[in-house]
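Here the complex is missing one protein chain, while the rest keep their positions.
Order of writing sets the labels: A, B and C. Residues in every chain begin at 1.
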Amino acid sequence: MLRETAFSAAIGLAILVVAPLLFDDIYTLTVLTIYGLLALSLGFIWGFGGILCFGQAAFFGLGAYGFAIASINFADPWIAALVSLIIPALFAAVLGAMLFYGRLSDVYLAVVTLVVTLILFKFMNSTAGNAYKIGDARLGGFNGIPGFDTLTLPWDSSEYLINESLYYFCALILLLAFLGLRWLLSAPFGRILVGIRENELRAELVGYDVRLVKTLAFAIGGMLAGMSGMLFANWAEIVTPALFSLSQSAEIIIWVIVGGAGSLLGPIVGAFVLGALKFFLGQQTLVNNLFVLGSILVVTVLFLPRGIVPTLTPFFKRHRRRSRAAGNGKRGRGSRRRARHAR
Amino acid sequence: MHADAILETRAVTMRFGGVTALENVDFRLENDELRCLIGPNGAGKSTFFKCLTGLLTPSEGSIYLQGEDCTGIHPHAIARRGVGIKTQVPSVMNTLSAHENIWLSARQAQSSREANRTTAEVLERLDLEDIAYDEVATLAHGKRQLVELGIVMAGRPSLVLLDEPAAGLTGEEVERMVAVIHELNRDAALVIVEHDMHFVRSIAKTVTVFHQGRVLTEAPVDAVMADPAVRDVYLGKRA
Amino acid sequence: MDYSAVVVMEICYAIAVLILISAGLAVIFGMMRVINLAHGEFLTLGGYAAIMSNQAGLNIYLSILVAAPLAAAIFGFLVERLIVRFLYGRLINTMLATWGLSLAMIGGFSMIFGNTTTGIATPISGFALGNYQVSGYNLFVIAIAVLVIGGVYLILKTTRAGLVARGAMQNPEMAQAFGYNTSRVYMFTFVAGSALAGLAGGVMAPLVGINPAAGAAYIAKAFITVISGGTAVISGTLASAGLFGFVSQTFTFLATPVVGEIALLVAAVILLRLLPTGITGRFLKDKV
Partner (left out) sequence: MSVNRRKVLKGAAATTALLAAPSVLRAEETIKLGSILDTSGIFDLYGKPMDKAVDMAIDEINTDGGIAGRMIEKVAYDTQSDMALYTQYGQRLARQDKVDVVHGGILSASREAIRPTLRKNKVLYFYNVQYEGGVCDRNIFCTGITPAQQAEVLVPAAMEKWGKKVYVLAADYNYGQITAKWIQHYAKQAGGEVVQVDFFPLDVADFGSTITKIQDAAPDMIMSVLVGGAHLSFYRQWAAAGMNKKIPMASTVMGAGNEHVVLTKEEGDGIMLAYSFSKELDTPANTSFLERWTKRFGATDDVHELAVATYQGVHLWAEAARKAGSVEREDVIAALEAGASFDGPTGKISIDPKTHHATFDVHLIEVKDQKMAVQKTFVQRPPVDTQTVCNLEENPKDTTQYEIDI
């Protein structure tokens, strides 16, 4: 296990270091890395926890707004970064507790997460007035919050993290998040989480508090999404309510399903491929971008329901490691359905 | 008052809307006892099990585990008090291996190292070692039943509930099941719902008969089988 | 006095709109356990059909009541045959596929019609209610909503087709055993749901105007209404539309439209927290 982790860490590091040399546009590469982290956060809770959250954008937006607001109010942007992790994690924990202790699942869970995101979106959109202020930070409504201080080097507060340094910082965080989740999934917590995804009832009947485990997983997902929001705020140097929008949530889900929800690598690949595609589509006017993205989603669901990476994996790995706790999304859904009937 | 029983229910009643599924069920199980529940379909046996495992909360009445009131507490908390259940349709984690299934159960109350040991032990006792790393979904029905039993065993329960453990098994598998049940009974009290009277006879001393949500009678197995009232219930004369 | 009459009418109107925009989705969800996330774009399609046919010289009522549902029904038929039928029984996959469809349709609409908001004038003029001017078209919308609910109820309760549909949905194997082709029942149900969506789009077109992304404003509300209502098509939709329409309009009058919308969403969250399977998942279980 350790050797394998070290191996994938080395490969990941190599890819992320080499990428800027192959891809001349570091700025776009940075945002793709950030999207990769965002997709990873949903890939974790969906692929391994069986929780399809339609509102991952809520945590993304909260992370970004949390950073912007805290950065305006506190002198040190690293405090702001910390705040921007805590807020979405707490919010996810509270929302998750509400969902899972209330036994909401499937489509009902989807509706509630979607509605919560819509509430945040509508609220943020209607904060243009002077009265909406947190400390020194005006929320700004539809136009969002521009002009906050971004991250600096921890040992030198006069050097900003921009361009290459911001990219390497994002790449490092993505790599750490990926390895951290890999470790977590091989640890008891992760194995229990997968067990719950496979059969919630069974997990409960052997004595696991399913509600607690799912809430924790949801909070971890929320925190990672928040972290990507924080990085996004550093990259864009402006935050707007569009971060909370339905189309943002849709995009995250599309990245994950196209890349493959059953693996950790899949969502990252999905985000990179589709993020880059969207960027290139913006340079032509022949075909509408949404049309392309939507069609890709339909085709993926119909023909590649497991996503790119899990479909391709067997070609690279002839035999699966037998004891690994990984499954794939499609079967997971089936057994969840069975579990529900059993109840 | 005599010593606490491992399980006792007092006047448990369960209603769904206008339908009464259980009515005033008083049930007592001593430590180390093995009891069979019989009764026609719809007699309330499964509902009773669901109440015992916390999946349902009784409309009235209370449930005591080792003298402690456990009415209305959550299923996982009941499991942690040493109650293990094998459901009627095998409830296992389908895309995981038998090993992983059993390990997850063992890990609940044990350290990872201890769980590894328990898992190996259980796999050996159930003779599942050669298929330990196969995906459970690919196993035959009988093996899946055993895996589920393994899940129950790995949790080291003090009370085991088995819902039709012999259903769908071949003759050979039934024999093995009987042996496993006796083995389980060495450390735990058992409640077994079963239709197959032959099977019941081979394992139980005392039988409780459910009918229309009530306890019809509770007696030694031979007495029950001789009881005309029980036969009527099964043949439906009084219904 | 006049004021409260106007307020009551506005509340009825809000409920009617929710019923109209949810009916198609509710039929499809209630009968087939399929969530059509392209529902909003089906409405938009109906709206475009109504506007186009009206501009081409068709009578406005024919455009709204015939052309709009017809266009959506034909499109729904294609979607069912080409996409949805491969995904029955996989709720989440149908949601994702239809979501993709929804995005593709928005893109398609922009390529065909451009992003300009188009519309048609309301065919009914306003009238005075005491000291207040009230839109006559609102009454028309309320009437259509009543007709839609009544129509669906009658079809399900009294016709053979409705009986077969209900039977097939509750137990596909049994219906098949009786010789009914469930695949065809699903197809007709989906087409009927699409037609209802198109009708709603046609009816709303004169009021709100149509642009490619217009569906997004409806799908969230319709989705919430249907899921909160639960799987019973009629009673569920009526109950949740009634509740949400009342809540949102009341808060709109007391405060602002945003507060009204947020109140609706908060009400939905609270409702689903208390009744995790919707209103009819808990009450009114045996109703259609």
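Just so we're on the same page, a contact is a pair of C-beta atoms (placed from the backbone, for glycine too) under 8 Å apart; a residue touches a chain by one contact, two chains touch by 3 or more.
Remember, it's a predicted structure, so these values are computed and weren't measured experimentally.
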Note = Neighbours of the unshown chain, displayed set only, are A, C
Ask   = Which is it among C:65, C:208 or C:275 that touches the chain not included here?
value = C:208
Ask   = Looking at the whole complex, which of A:13, A:72, A:179 or A:236 touches the chain that is not displayed?
value = A:236
Remark   = Those residues of chain A that touch the unshown chain are 24-25, 27-28, 31, 122, 125-126, 128-130, 140-144, 146-147, 149, 158-160, 162-164, 232, 235-238, 240, 242, 278-279, 281-285, 288-290
Ask   = Residues on chain C that touch the omitted chain in the whole complex?
value = 3, 6-7, 10, 13-14, 17, 110, 114-119, 121-122, 124-127, 131-138, 206-209, 211-214, 217, 249, 252-253, 256-258, 260-261
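Note that only the chains that are shown with their structure count from here on.
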Query = When you take the mean of every protein CA atom shown, which chain's own CA mean is nearest to it?
reply = A
Task = Would you mind pulling out the distance in Å between where the CA atoms of chain A average out and where those of chain B do?
result = 42
Query = Which integer distance in Å separates the CA centroid of chain A from that of chain C?
reply = 32
Between chain C and chain B, distance of the C-alpha-averaged centres to the nearest whole Å = 48
Key: Touching residues (chain side chain A, partner chain B) in the complex   = 188, 191-192, 194-195, 198-199, 201-210, 322-323, 325, 327-328, 331-332, 334-335, 338-339, 342-343
Request  = Show which residues of chain C lie in contact with chain A when the two form their complex.
outcome  = 35, 83, 86-87, 90-93, 95-97, 99-108, 110-111, 216, 220, 223-224, 227-228, 258, 261-262, 265-266, 268-269, 272-273, 276-278
Key: chain A-touching residues of chain B, taken from the complex the two chains share   = 53, 55, 74-77, 79-80, 84-85, 87, 89, 91-97, 99-101, 103-105, 107-109, 112, 133-134, 137, 151, 154-155
